[in-house]
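In this view, the complex is presented without one of its protein chains, the others remaining in place.
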Amino acid sequence: MEKLPLGLALDLRKVVPYETGSWRTLMPVNIMQTPPCNQDCPAGNDIRGFLRTLAEKKDYEAAWHVLTRTNPLPAICGRVCPHPCEDGCNRRDFDSPVAINSAERAVGDYGLEENLEHKKLIAHRKEKVAVIGSGPAGLSCAFHLAKRGFQVKIFEAYGEPGGMMRYGIPSYRLPNYVLRQELENIWKLGIELECNIKVGVNIPMDQLIQTHDAVFVGIGAQTGLTIDIPGQDAGNVFSGVEFLRDVNSGKYVDVGKDVVVIGGGNTAMDCARVAKRLGANVSVVYRRTRVEMPAITAEIDEAMEERVMFRYHTNPVKIIQDDDKVVGILSVQMELKEPDASGRARPVPIPGSESVIPADTVILATGQAVDYDGIEVHKRDNKWISANENLMTSIDGVFAGGDAVLGLETVSAAIGQGTRAASAIEDYIDGGVESRLSSPPVIYSKDLNTYYYNKKRRFQKEALPIHMRLKHFKELYPALDFEAIIDEAERCFSCGLCFNCGNCFMYCPDNAVRISEKTGLYEFDLDFCKGCGLCAKECPCRYIQMTLEK
Amino acid sequence: MREQSKYLEGVDKKDLFASGHRACGGCGQALAARLVADAAGENTIACVATGCLEVFSGPYPDPSWRIPFLHSLFENASAVASGVDAAYKALKKGPVNIIAQGGDGSTADIGFQSISGMFERGHNVLYVCYDNEAYMNTGVQRSSFTPYGARTSTTPTGNTTRKKNMPMLAADHGIPYVATATVDDFRDLQLKIRKALTIEGPKYIHILAPCPLGWGHHGELTVEICRLAKDTGLFPVYEIIDGKVTNVRKIPVKVPVEEYLKPQGRFKHLFKKGVPTKEVDVIQEIANQNIERFNL
Partner (left out) sequence: MLKQIEGSHAVAHVVAQCRPNVISAYPITPQTHIVEELAEIVGAGQLDAEFVNVESEFSAASVVLGASAAGARAYTATSSQGLLLMSEVIYCIAGMRLPIVMTCANRAISAPLSIWNDQQDSMAVRDAGWIQLHAEDNQEASDLHVQAFKIAERTFLPVMVCMDGFILTHAFEPVDIPEQKEVDDFLPTFKPRHIVDPRWPRGIGLFADPRFYMETRYILHRALEKSEETIKEVSSEFAKTFGRESGGFIKAYKLEEADVVVISMGSVVGTIKELIDQLEEEGKKVGLLQICSYRPFPRHEVYRALKDKMNIVVLEKCISLGRGGILASDVRWSFPRAEKKDRDISSFVAGLGGRNISIDDLRYMVEKVEKEPVEFEFLGLKEELIAEKDM
């Protein structure tokens, strides 16, 4: 036993601290939670991950690798995604959501500028997978499988790969070079591509099934649906898909002076704005109001900025033609009654409200469907491919995803499906393994301690001025400032994951939060922690929670 | 090794007041004592008054202090520190940071004479008061820092007097530096400690240090309560440099005093079935007066 020193004056360098851990009834634990942005991302991106990488390391290359773990097309998504992630962003309740979409574009663009390359996870596997369609779903599926070493071959019906990204999205939204470069980068993983092969027509489906270990069907919804309206066979009457495909393929389309677009979806907006750029006066005719329009809000806003006319409560009755050529449409005004089965207000014609809208071209953007030519699978509502939760169709070993399964959805949703399908295909090939991970609970703004965040203005991307936009098909949003995007990334709350703010470290009255020598991360010293919960309370992002002591 | 968090630049964490003390969970004073010791650094002598801090941090053979620690009595920390200062001057040793520390009782009540003497004599000593607004060590009895309305074990129906304004009393001694701080803003607190230690002569820093046991709030709320004390105006944070009030912390969004009072058991009797009694109005008035006086 240590002898009592003179005057009980103790050498403080020899003190063995008294352990207070046994006082604890509650114990702090680190719990990584799912941020709403990640939860809401249809492509399954680790949004928090890439934003924090930008914010903490200011490293675009690292951020690009985080993003491309899930998404092979960040530069594309950063342009065309309607970013549901931003809708869920917890910052919305604080000031305004993080401009995730712009950040994604900046990271994607950086990858293109620096020619960053994807890394293979597994060098080689002998199994072969056929992917039908090179749209976002097919590309995503092929990408993930190729990264895991599978032998992937894509069959594309059209002359060039990309699906709707190539033929549906106008180049002022998605410049061709961006698509080309991101695809080239994917090919580097060793994916084989064969264009102008329409499976079911040029090559039987069965043959693919027999020669491959699995097949992925990502054929999209390439057929424009028309409405039953007299005069729709007239010249200069197009379906939306057809019109966009023609323009994007560089075909000369003479739309004349007045263009009427019928419909309120994204395709309608794209058609209207493309027609505007071809020099026409454009009207969008829609039966209901703006509120019911299925198009992305930003797209409607931009169309309005570009002086596209919107005629709400208007229903086309007949296409009026003169000498086989469209001269206008007869339309009737509608009023909205109680909702129909789709939940939207049901439009009913007002008698005697007919009028004529002059038109040199009429575009019917009234829906799309899957082209099943030669492909026999079970369908849902007799319309979309029926797939189980693993995205397998009615045929064993044949998986499907994207618009053909989902109905009309976004690029990101298609990427997400491709990713899921790739994982399901791997499990299928490996024999009944199910490798789905359950994600931790989502964290909402009420769970955060927002005291530690500062209000900061959201990054605002600047569109070309209106008069500049309509002269050409140049990209609407010029290149983003990388520095400004890092500032924007710093706005990320890092919901549910430590961002090294140090609050727990500084606030623990017992100094029971240490920096781990092994990991460099904060860890709890349970020999001393009294379980007061101060660290959990003052953790801005709720990465720390208190649980009952065992 | 992880890089020092950019959020902690300019903040000191050396654990010179180490783990193993016997304070309650969430103790504001333990937190404050570490922030003070770490900001002051190794070249510091702590002269501590008897009280909670000394009792929970100074038991033989495992005290929490890693800087020299000197304790003798409840009411004499300032005088002992004066003696250390005199010794360093006489022996021509130093420079060294001498920090006298005490709770509100040893500062404003029993030790008031001693602190006043130390200020008046002009010793090169920083006095840090950990204000938890009552005699916590002995079981929550009223001190002259106990705020109006607060229930303590010797004011069972609520305190009827107002809190002694120690920072102003300190400043009126003509000392060069006086500041108030709270444990939630560790950066501000440590800046003030470091700043004070660069100034020759007596200094006074008054730190609001919530006591979960005595105030009747959950330990996890210690930081939150400080914030509310500031944002209601009940605890103004400022400096007094050469007699002039300066660097007053502005309240970002003013908070009604009820929000500060409600989480605390010591003010529970001020709400009858959730409805505030007239004492709450008095407390709001005190907050308003502070807001006006310091232009918070």
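Some points to look at:
By written order: A and B. Residues from 1 in each chain.
Going forward, a contact is a pair of C-beta atoms (placed from the backbone, for glycine too) under 8 Å apart; a residue touches a chain by one contact, two chains touch by 3 or more.
This is a predicted model, so every value here is computed, not measured.
Which of B:113, B:160 or B:289 touches the hidden chain is settled by the complete complex: it is B:113. Of the listed positions B:89, B:254 or B:268, the one in contact with the omitted chain in the full complex is B:89.
Taking the complete complex into account, B:75 is the one of B:75, B:185 or B:239 that touches the chain left out. Touch with the chain that is not drawn comes from one residue among B:65, B:177 or B:267, which is B:65.
The omitted chain makes contact with subunit B at the following residues, 42-45, 47, 54-55, 58-61, 63, 65-73, 75-76, 78-91, 93, 96, 113-114, 116-117, 120-121.
Against the chain not shown here, subunit A presents residues 4-13.
Heads up, the rule we're going with is that only the chains that are shown with their structure count from here on.
Centre-to-centre separation between subunit A and subunit B, using Cα means, comes to 52 Å. Interface residues of subunit B facing subunit A in the complex, by the touch rule stated above, are 1-2, 5-8, 11, 13, 15, 17-28, 30-31, 34-35, 59-69, 186, 212, 218-224, 227. On subunit A, the positions that touch subunit B within their shared complex are 2, 4, 8, 10, 12-13, 15-20, 23-24, 451, 500-502, 505-512, 515, 517, 519-521, 525, 527-528, 530-534, 536-538, 546.
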